[in-house]
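A protein chain is absent from this complex, but the other protein chains hold their places.
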Amino acid sequence: MSSEAAVMDVPHVGASTGVTNAKLGIWLFLASEVMLFSTLFTTYIVLRLGSSSWPRGWNVLNVPLGTVNTLVLITSSVTVVMAYAKAIERKRGQFRLFMSLTIALGVLFLILKGFEWGQHFHNGEFPSTSIFLAAYFTMTGLHALHVIGGLITNSILLWLSETQWDHPLFIGRVEAAGLYWHFVDIVWIFLFPALYLL
Amino acid sequence: METNHHNQSWMKKYVFSTDHKTIGLQYMFTALSMLLIGFIFVMIMRWQIAFPYAPIPVLGRWLPARLAPNGVMTGAFYNSLGAMHGTIMVFFGIVPLAVGAFGNYIVPLQIGAPDMAFPRLNMLSYWLYLTASILLLSSFFLPGGAAQSGWTSYPPLADFNPGQTAWIVAMLFVITSSLLGAINFLTTIINMRAPGMTLWRMPVFVWSEFVASVLLLLAFPPMEAGGVLQLMDRVLHTSFFLPKEVMIFGVLYKGSGGGQPLLWQHLFWFLAHPEVYILVLPPIGIVAEIIANNTRRPLHGYKIIVSSMLFIGALSFVVWAHHMFLSGMSPILANFFLVTTMIISVPSVALLTCLIYSLHGGSIRFNTPMLYALAFLPMFGIGGLTGLPLGLTPTDIYLHDTYYVIGHFHYIVVTGSIMAMFGGLYYWFPKFFGRKMNDTLGQIHFWGSLICMNGIFFPMFITGMAGESRRLWVPTAQLHDLPVQHWNVVSSVSAWALFLFQLPFIYNFFHSLFHGEKTVENPWHATTLEWTCPSPPPHGNFTKPVRVYRGPYEYSLPGAHRDWIAQDIESEAAA
Amino acid sequence: MTTQTSHAAGGHAAPNVKLYMIIFGALAFLTLLTVLVSYIHLPPGPAVAAALGIAVVKSSLVVLFFMHLINERPIIYGLLALVAFFVLFLYLLPMTDTIATSGRRPAQAVTTAVEATR
Partner (left out) sequence: MSGYYRWLGLPVEASGYAHSIDDGLLLIHAAMLAIFVLWGIFFAYLLIRYRRKDGVPAKRDSGHGGWGSLVPDFIVMAFEIGLIVLYAIPVWSRIKVDEPMGKVNTIDIVAQQFAWNVHYPGPDGKFGKTDPKLVSFTNPVGLDLKDPAAKDDIVLANEIHLPVGVPTLFNLSSLDVIHDFSIAPFRLKQDIVPGMMIPVWVTPTRIGTYELFCAQLCGFGHSLMHGRVIVESEKDYQAWLKSMAPAQAASQPANSANSF
């Protein structure tokens, strides 16, 4: 225990839990993120209940583009789990392929989102225009920020796979990044119907 | 990766260190100075409360005319002092001291871990906290001045008052810092306990940090979301918390409307109530450690104490709206929160009962830490009891937002948490620095602080009963406060006296850092693991692998020749 | 369903590519389904139920198979149960308050974006 190998070098598995620090840590972080996005959904529900009429998503938002975005994010969820699978099978080439695919899909998602927002701004629809748009911009904005965070993490892992492919903690970190990315996808799975379809 | 510890640069070893002990001390020094700053704010406020419209004696001349024209404090400056006092003490003072300083330093030692689970995340938490503190304090120099709508910052006032944006950004930083800290703590406590250290052999302090971290992890994000919404309201002119026709400074605000001011209160108090349990649980853990050590007997009802803490942790999420009985929330919902509030008072009483029963049959030593721990019990009792009329809906109609409320929570936080943490400082100072703090100065500091604190807060019950409402810039403007105005003067004088009694503590603290009486590894003959390693512990904490064989408070075993057995000693004979 | 994903070394679940592809197909199909369902203008109650139901199915697919929660340690299940307990109250209580005090609030019609800007 007191050896110089600092805590960070060996994947420490909890004696009683059988879970590595990284996995427990990322699940704790996702727990707090669930609370964060649940608060945004509570706000959305409370604001909607408080108002007598609420615009339908169809006539305000671009639903086809939203659908495409959802499919993009789902595909990226698949590619990130494939990347994790290849990391376990120690196939670096395929890992880098799938991870770059994930990053590409993430960037595509942001581009489509940026285009959609641009469309709204062009029509003069800003967060201050109506409470529906305020909720829309806040929720999709905070989600986009989380997507950007995930992209940065994934790119760092892609870049690290060059030098630290054999680092004992590398697979744990890929798993953690994958779990976070799946969470970001799940938030969008709930966000899309709530804002666009109801 | 981690370079060999010996030849690390001074910068890496002391400033950008990832060692939980150095980070713990960084938190401690920053949190103590923030508490002092918050206390200075309140001393200035007390002048205005005691002698409204009288120019502030010393400081009046130096304050800019915008804040205090010819020395007399303006309403806006008073409100910003009040808001900053509340925010600094709660989010930048006590939580970083209780969780950041004591938690960071002591928890890994008490569970036999070499360091926290994520050392770099630990360092990031501290630096986020420091950035937030600097941003918050510098908000005084912004054009509009610091935030002025109370530490609760209710919209629509907070949507238009100056200084709120800096407050929200600082809050987002400190919330992220505490959030990352909570992840670190929970992973460490759950995953990195020494072999043999089962959950039910953990010291009560570790349990209290565990529950506090769960609350930190799950209660903070809602207010972070609320802060983002309020930031959007202020910066992008959305109307999350603004109804349709709201007027701002007499002009009809052309926002989109549709928002609800009560939504912020729900989100804020969803955090703020677990927050107040985060403020009080770790100090209760410290008091339990000190009492067990100085009565030389195991704590009475260890299982009751731990299950009470877990019960408080779980319930603290469904009690929040007892702050909102009169806020326009539906009265029927108030009945629900009335019941949950009364349920949560039961484990708090059970905690106190067990701590008092732990004195029974002990051999009590009245050294400085024990004095603080013993003083905590009746003071926390008064704080808890005065919560009863505030928790019941009809009596809360009268006492809501009066000085009675201020007396109630200050009794729990000041004479409770802060006194307990002073005790923790005296108790663990030998472990931090290998030296003892002077006892006579400690006694002076103790008795002086205890008397002055009661001098400040007991009159608040009297003024509160007379109906004096809180946050009054000029209390004498309201005629029904005039008969009790002299009690405000008593409180103010006691507050200034309390500052004088902090001077021996500050001197004692810094003097003992270098010239305190050198001590052995375990001066208090305590049984928990942090006393089995050298003080101050080296990097990696324990010189030999740690294995735990017994519970945390094995004192006065019959037949043993010593009245304490450390947790990592296998058989009594070897003791 | 296909065989259980067994635990490879180091606690990492053995990958099962075929399963992932099936899940991918299901998710894509469900996405199109939920858009289709919303296209046919159900009354508010069933519309919310349908959208929410499909979203729950989709997210549980992702959580169980992609996040390998299908056979995970109890500590993670405990943590998620704790979060679910608190999230429940985070939803229910503010909603009850808004419904209960709706009488006090003059109804604020939220105009669509287009009308608001004119």
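Labels for the chains are A, B and C, by order of writing; each one numbers its residues from 1.
Throughout what follows, a contact is a pair of C-beta atoms (placed from the backbone, for glycine too) under 8 Å apart; a residue touches a chain by one contact, two chains touch by 3 or more.
Computed from a prediction, not measured in an experiment: that's the story for all the values here.
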What are the shown chains that the left-out chain touches? B, C
Selected from B:393, B:454 or B:485 as touching the chain missing from the view: B:393
Of B:64, B:195, B:328 or B:545, which residue touches the hidden chain? B:328
Consider the whole complex, including the chain that is not shown, and state which of B:46, B:266, B:300 or B:410 touches that chain. B:300
Applying the definition given at the start, please give the residues of chain B touching the unseen chain. 74-76, 78-79, 148-150, 154, 156-157, 161, 242-250, 252, 257, 259-262, 295-298, 300-301, 303-304, 326-328, 331-332, 334-335, 338-339, 342, 345-346, 349-350, 353-354, 356-366, 374, 377-378, 381-382, 385-386, 388-389, 392-395, 397-402, 462, 465-467, 469-475, 477-480, 483-484, 555-558, 563
On chain C, residues whose C-beta touches the chain left out of the figure: 101, 104-106, 108
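Throughout what follows, only the chains that are shown with their structure count from here on.
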If you tally the C-beta contacts for A-C and for B-C, which one comes out higher? A-C
Between the Cα centroids of chain A and chain B the separation in whole angstrom comes to 34
Can you check how far apart chain A and chain C are, centre to centre, with Cα atoms defining each centre and the answer in Å? 14
How many angstrom between the C-alpha centroids of chain C and chain B? 37
In chain B, residues with contacts to at least two other chains: 190, 218, 222, 256-258, 260, 263, 266, 270
What are the residue numbers in chain A that touch two or more other chains? 13-14, 17, 19, 24, 28, 31, 35, 38-39, 46, 50-51, 129-133
Can you list the residues on chain C that touch chain B in the complex? 75, 82-83, 85-86, 89-90, 93-94, 96-98, 100-101, 104-106, 108, 110, 116
For a test of understanding, state which residues of chain B touch chain A in their complex under the given definition. 1-2, 4-5, 112, 114-121, 179, 182-184, 186-187, 190-195, 198-199, 217-222, 224-226, 228-229, 232, 236-240, 255-260, 263, 266-267, 270, 540-546
Flag every residue of chain B that touches chain C in the complex, lowest number first. 190, 214, 218, 222, 243-244, 256-258, 260, 262-263, 266, 270, 314, 317-318, 321, 328-330, 332-333, 336
